[in-house]
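Omission of a single protein chain aside, the complex is shown with its protein chains in their original locations.
Take a look at subunit A:
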Amino acid sequence: MNQLEVNNVSVSHAQGLQRNTVVHNVDLSVQAGECFGLVGPSGCGKSSLLWVLAGLNPYWEGDISLFGQPLESGKVFTGELRRRVQMVFQDPYASLHPKHRLRRTLAEPLKLLGLQDIDDRLSEGFKQVGLAENMIDRYPHQLSGGQRQRVAIIRALLLEPKLLLLDEPTSALDMSVQAEILNLLNDLKASRDLTMIMVSHDPDVIDYMCDHAVTMKAGRIDQEKYYR
């Protein structure tokens, strides 16, 4: 089954009273369990497209269906859908609340969902990404960039998503730390049956990680590539 179908979708950003269209008539399909890549230079619209799929940008036109369910333009994600799609952002320094301990940041969505045994889930998550459990009561500034990106990955995975969106997850990191994070993502994909959509400007990362990728150029799809 296709997890995601995108047909003839254009994405725009509000600029004052006008709309600036940055993605033009794009078609995509992503299958379950696949790692799908979006590559291209900065400003080609790859992140704009990803933000629509995360429900963070309501200004789009066309047809999108997610897990077989059609989305409506201009509407925010609600209920189950909100939980099933999670995102890891580019900059691990900016994506965790600087004044909250990690435990508070990570527990917040779980409390909201009324889940039990939150502490067990958190320590299980820390084990999975290879962090020491005693780090859970630290503040984000007490972690290195790679550790912080691992925490951002735990945050997304705690909600048990079906679709994980990765917006340049390693471009703010050192080459040696990038290798550790990419290995971690590959392990998680194998053990959890996740579908991932990964945005990167580094074609080597996409070549290494993805089963299927498209190259974007000036808001349109330029090339499509299958690795299997």
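Criterion: a contact is a pair of C-beta atoms (placed from the backbone, for glycine too) under 8 Å apart; a residue touches a chain by one contact, two chains touch by 3 or more; residues count from 1.
The definition used in the following text is that contacts and distances are computed from a predicted model.
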item	value
Options "Iron (III)-transport system permease HitB", "ABC-type dipeptide transporter", "Dihydroxyacetone kinase subunit L" or "Lysine 2,3-aminomutase": UniProt name of the undisplayed chain	"ABC-type dipeptide transporter"
Subunit A residues touching the omitted chain (full complex)	41-43, 144-145, 174-180, 182-183, 186, 201-205, 207-209, 227
